[in-house]
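Every protein chain but one is kept in place in this view of the complex.
Let's turn to chain A:
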Amino acid sequence: MGRGYIVEDVVEKYLSNLSVPGASCVTGLLIGQSSSQRDFVVLAVRTPQKDTEGQGSPSVSRGAGNSLERLDVEWVTEHARQVSRMLPGGMSVIGVFLVTPPELSKEAQNTLRRLIFAVDKHISKGRLWSLTEEDVTEKVTLHICSKTRKVVCRTYDVRDPKSSAKPADWKYQSGVCTSWPLLTCSVGLNLVFPVLEMHVLPQDMEKCMKEGLQTWAKQIEDGLCLINGDAMPGEVELLGGQVKRSKFQSRSIHFYVVYITSGHLSPQAEPQSERRLTASVKVCSGSLTLKGMVQCRAYLHSNKPRAKHATEVIKRDVINTVSSRVEMFLEDLLMEGEDKGTVFVLYFSLGVR
């Protein structure tokens, strides 16, 4: 009894309209949301073609040889990472697809397996929040024969490198996500990251920021979300009593963070035990301040979601959004090169997502 994937009609259209010239192969990503009961796929997007100047395109076979062997896995995973960054909360890359000519159908499974593990690994790098036991770690692979358009759907547990393929259902449906609740939240930021004396290279700065962000992410994870101003117990159904409505619902959330650096959450913690006696002192050569506000959005499937899922999905989006922003800032910093040592102020401003 494998997993069941409910897939948007538009995905079927997209996949069938994919132009796959001759004996070439096409790779792509499947985007959606997995829950313990059911999985939803709402979007499919092919891997874009690499710049063909002097390099072989991964998608078009050039003459003899197996195009599957020439598949540029790194290119696929990098695409997946960039797509991942752009997705709103609740949506993620939950699988990959591969279109091959009939003669390569046998090898396709191996390739798909390689791809899904690589994609998942690359996307999870630098993730600041941790998976819980309730998270679904099975990802889907879809093989489509370019001639017969036959579809083979399998899942792999990406947590287990030895996992074998399990069969899964692939069912098309219309209007899968039209009634998905949207959670929004705008979070203010005012984070100061010290840059220690020894760290002046941009790469070191990256390290400082990552460490500082880790602390902030933990506070966010430990924080409390009030959904529409109410502290709902985790097991309460989010859409309780409003399932009949099929209209697009918008709920705004108020978000609270309990500022606790010692890690104690309960007020019963002894104020005097195991604490530092003095404030920590760091000698710094500079600092990085992250200020402003991020708008976060997350979608939740409409199959009886609970308050705890809503909380989780918005928290992760907050962390991901800020984390991606910082990554982009750092990429720019790296391109700028080493700091010359004088007082130097840089403003980076990016549009609101």
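By definition in this document, contacts are C-beta pairs under 8 Å (C-beta built on N, C-alpha and C of every residue); 3 or more make two chains touch, one makes a residue touch a chain; residues count from 1.
By definition in this document, contacts and distances are computed from a predicted model.
Remark: of the listed names "Ufm1-specific protease 2", "Serine/threonine-protein phosphatase 2A 55 kDa regulatory subunit B", "AP-1 complex subunit gamma" or "Importin subunit alpha-1", the one matching the undisplayed chain in UniProt is "Ufm1-specific protease 2".
The residue from A:142, A:288 or A:319 that touches the chain not shown here is A:288. Check A:117, A:170 or A:329 against the missing chain and you find that the one touching it is A:329. Residue-level contact of chain A with the missing chain is found at 185-189, 192, 194, 197, 223-224, 226, 229-231, 233, 253-262, 267-268, 270-272, 275-295, 322, 325-326, 329, 333, 339, 341-352.
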